[in-house]
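Left out: one protein chain. Kept in place: all the others.
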Amino acid sequence: MSGYIARRLLQGVVAIVGALLIVFVAQRLSGDPVALMLPMDATEEDFAAMRQALGLDRPLPAQFVVFIANAVQGDFGDSYQWQAPAMALLLERLPATLELALAGLVFALLLAVPLGVISAVHRGGVVDRVAKIFAMLGQAVPGFWIGLLLILFIAVELQWLPAFGRGGLANLVLPAIALGWYPVAAMTRTLRSSMLDILDSDYVRMERAIGLPERWIVWRFALRNAFVPLVTMIGVYFANMLGGAFVIEVVFAWPGVGRAVVDAVFARDFPVVQAGVVLAAVVFVVVNLIVDLSYGFIDPRIRHG
Amino acid sequence: MAEAVLPRPLLGRLLRAREGGFPYIAATVLALVLVCALLGPWISPHDAGRIALSEAMTPPAWLEGGSMSHVLGTDNLGRDILSRIIAGARVSANVALYAIVLSGFIGAVLGMAAGYFGGVVDALISRLIDVQMSVPSIPLAMLFAAVLPPGEAMVIFIIVLSYWTWYARLVRGEVLSLRERDFVKLAKVAGVGTPTVFYRHLAPNVLNMLLVLATLQFGSVIVFEAGLSFLGLGIQPPNVSWGGMLADGRNFIEVAWWLITMPGLAIMAACLASNLLGDWLRDTLDPVRRQL
Amino acid sequence: MKPRRVGPLVAAAVLLALAAQGAERTDEIVVAFGAEPQQVDPTRSSAGVDGYYMDLFYENLLAVTPDFERVNWLAESWEVVDDADGLRIAVKIREGVTFHNGDELTAHDYAYAFERQSDPTSRTAGRLRHVDGVRVHDDYRFDMVLGSPDGSLEPLNLILATIPRKYYEEVGDDGVQVHPIGTGPWKFVSRKVREELVVERFEDYWNRDAMPVAKRLRIKIIPEDTTRVAAFKTGAVDWIDAVPPAQVEEFEATPGVRVASLPAPNNLYVALNAIDAGSPFRFPKVRQAAAHAVNVDDIVQYVLYGQGIRTAQLAPGTLGYDPALKPYPYDPARARELLAEAGYPAGVNVNCYNLTTPREPYFKEVGETIFAYLTEAGIRCRIVQLEYGAWINLGRRDVRPHMDGIMSTMWGQGLPGDPTDAWSGHVHTTGDGWGSYSYESTPQLDAMIETLRTTMDLETRTRLIEEIARLKHELVAGGLPTYRPMITLAWREGVDFDPWPAAFWRSMRGLRGAEP
Partner (left out) sequence: MSAAKLLAWLRPSKRRERPTAREMQPDRVAEPRTGRLEVRDLKTHLFLKRGVLKAVDGVSFDLAARETLGLIGESGSGKTMTGLSLLGLPPKPAGRIVEGSVKLDGRELVGLPEDVLVDEVRGRQIAMISQDPMTSLNPVFTVGAQVAAPIRAHGLAQASAALGMAVDELDRVRVPSARERARDFPHQFSGGMRQRVVAAMAIACRPRLLIADEPTSALDVTIQVQFMDLIERLQDETDAALLFITHDLGVAASLCHRIAVMYAGRIVELADATELYAAPKHPYSQGLLASVPKLGRRGERLTAIPGNPPNPLDLPSGCAFHPCCPHATEQCRREAPPTVAVDGSGEVACWLHV
């Protein structure tokens, strides 16, 4: 297991270095990166000073080394908009984004688990068909659209839930639904198909043959097995959730990383955009690492393997 | 286990019959999208960009105040929504086709190389996939939106950047298993050159899966593009895109619901259709892996 | 067998129940802004939006009343003196004014403000180029020493910021950003960037007449229109700015909701490249054609739902506003004629850059419509959308790419406005005024603007501005003015709000808690 962790950690580091490389290349794509970093009325001297400060007068590989060295320390430069270290600005907002992504995940699971399980148990039944339609709609309807409709109907017309901002649990509900909307479909289908396999397996037949109630078999025994592929999906979909959170944050005025990065794009606040992309990659790698480790708790074969 | 045919209610039997059959409705919707893409300017009732301020916010024809000359109503600048949806189909189809063909091609080539050669090549490409997969696509899109001129090319570039990994992983896995099959081994033993093995033995086997994935992703790309445009990073006016229409219409959601509903429905229909057709293709081309 | 799990249902029910509780009211008033400043240091101000917070904390030497009247504020008196000691503005400030930290305001603070504002890194340095220095006489008297006459200082309320020198030196630039301190009616309490700002009434505020009534303000930042409106409708906030024009009518009709539509401190125009050798807009006739081609009245009526004031050159409330100057009438036929006369009977193709900022309502749609009108009349636009950052880059002089066609843009000034500074920027050939850059080169206008800049007498200035406006109008020079946007504020009955025009409403002085 520890060898496995070490290998995964290494892969994570490689991935993050790759992300840094992408950011670095993107920065060069713009021509003069300094032009992006300075405010509109910067002088020629400002340009020269910034170039020197960033080591842009040096050859590219050397620049990349400097870039990496700074990045490792979390230094992506100061946001020119806010005159504060870009990464620090985003880290401040990271809890809000994680909270939202987590809430989205919880919503997705709350919906996907019962739907997936019932669909599998009653294959071809009403729930299965409804879930199938629901799943298709889920993938075909953009989350931000759902978000706007939710604001319109639930918050404004019915006044059931607050429409915006971060606060109590109530504030989380609508954005979580808008964000969790998309993965519900995929999770339901994954769960359904793995449940189908499992319910058709020898051990479930055995469990039936010794008189375990179907309720136990489905919700206690089979579900735990079905979670193994689902957890893999959670890792994959967390990336989507983070990306999706960027859009949903804009709709719900959620003070997270995404909104900061969107603002930064429009303000050409490049240090913040860079830091945002790298932060997203780091979070993704860490989450996937956690997911990988959590397999061990769900599937003992991996724990001992 | 084999499929069961317990006696069912008539409706159930009808649904089941359709489940296995060709999805006519989905195919029609997709065909419609493609027809709009090809013939847009000739079949659209108005010029999609024509501004007629005095006709702004005309509701759809079936509502009070609607008119038959604007069946789906007009937007805040008096532009005909039906015409814009037709024009949007063109952009959406364009972006989706280019993006899918490019990412499919790049992904397939890299995936085949990784699966076929294995070793260092595989390790390199696999790491590349890992790296790409660990940068969520929306933040990545923002990065490039900050440095590249916005527009169709950028959207396609970003989509290709995020989507090629799907194809690469799929193809790599398939080739890995094909490589061990007898006919490929035989070909290699017989001294058939690598390109020929690729071309003659691997490509046709992989093609089916690519076709399925591409069809399934058609809709996903449209939704992705809508997300980018919603943030203002996607297709730029005066080019019309469904995503852009949603973005433009969102400020009027309480005043004129049709601005956001109609393009939303278009996205939904196209995406649903591509999913349904993709499912059908998968079941038809690869019935063994129905649960895929 | 039916699964009997009800867990998820219970969880959903709990969530709903929690949600139903809603926000609890205290004697603080919750307001929502559509945008947020990046700066809270008035000596580092770089954009109009920075005023959103600064007006809460800081004051100037002069101020403007709701009736557009400029009055002495922190200055007890001031005058322009030109004698043996040289040209200067002599200021006597009020005594007994204290900052939020208890320090008394003195003339030394202004000397320090000048030092900071004239620093080359400060964006206000250009505005102070005619001011040589601040000479302090005693705690309450100082001179702004002028190298040459500068007529734009008065409209800028004598420009010097009122900041506490001791505090600034103590905490440094970063400290000021964390906790701004001024003499204004509101005291800083806490801020979460992009989320909210909390301020409370400054109990020792010097001007009892302008004392806020509410005890506390909680200012939420909600850029998304739909979300901001929803927050208001659900009662989460009591006051919002920038009601979307399309919904103003609905707000007006809603019982229990009060609205006020006020002119925003911005003047919108379309910049035409009249300097490049190949540009058709070198010819006044082509520019006039453009002026005839666009139906701005319809734009205001349909795109903006009436939330705009059509301008020929200047808007009402601006110095030198001339009601006699009428906009070019919408006349596409005449436009085509003029084009033909200028030698373009087949029309012209131009790049049209459309700014898509959320800062002005429906700015993008307005741009699209303008470009559509132009295209209709033969000035065929190839539209390029620019978001704010790209727009700034394009507008920046000597930075590639070069603005080679038409660009939707704006210039801003408080109310009452004075165009001197702005025109120095976008009408003068090489002017370095605040704001937009120039694509215009008319020697006669250059000379007039230079004179205006160095004229301090109000009467002369007014006449000069009128003259420039007429010539500018005739030649359609320095772009095609379109309209001044209106901004609509809404608040709920029970919150008493007295809207002051211009940027002033964001000082929120007029906001009062409801009488119980």
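To keep things simple, chains are lettered A, B and C as they appear, and every chain counts its residues starting from 1.
Quick note on the criterion: a contact is a pair of C-beta atoms (placed from the backbone, for glycine too) under 8 Å apart; a residue touches a chain by one contact, two chains touch by 3 or more.
These figures come from a predicted structure and were not determined experimentally.
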(request) May I ask which residue of A:21, A:49, A:236 or A:298 touches the chain that does not appear here? (result) A:298
(message) Take the complete complex as the reference. Which residues in chain A touch the chain that isn't displayed?
(response) 123-124, 201-214, 216, 221, 224-225, 228, 298-301, 304
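Just so it is clear, only the chains that are shown with their structure count from here on.
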(request) State, to the nearest whole Å, the distance from the C-alpha centre of chain A to the C-alpha centre of chain B. (result) 21
(message) For chain B versus chain C, what separation do you get between their C-alpha means, in angstrom?
(response) 43
(message) Nearest whole angstrom, what separates the Cα centre of chain A from the Cα centre of chain C?
(response) 38
(request) Please set out, as single numbers or ranges, the residues of chain C touching at least two other chains. (result) 226, 229, 387, 389
(message) Quick check on chain A: which residues sit in contact with 2+ other chains?
(response) 148, 152, 156, 250, 265-266, 268
(message) Which stretch or stretches of chain C touch chain B in the complex?
(response) 225-226, 229, 244, 246-247, 250, 295, 298-299, 301-303, 354, 356, 362, 364-365, 368-369, 371-373, 383-385, 387, 389
(message) Per the contact definition, I'd like the list of chain A residues that touch chain C in the complex.
(response) 35, 39-41, 43, 81-84, 89, 92-93, 110-111, 113-114, 117-118, 121, 148, 151-152, 155-156, 159-166, 168-170, 173, 213-215, 218-219, 250-253, 255, 259-260, 263, 265-269
(request) Under the touch definition given earlier, write down the residues of chain B that touch chain C in their complex. (result) 49-51, 53-54, 56, 76-78, 146, 150, 232, 236-238, 248, 250-256
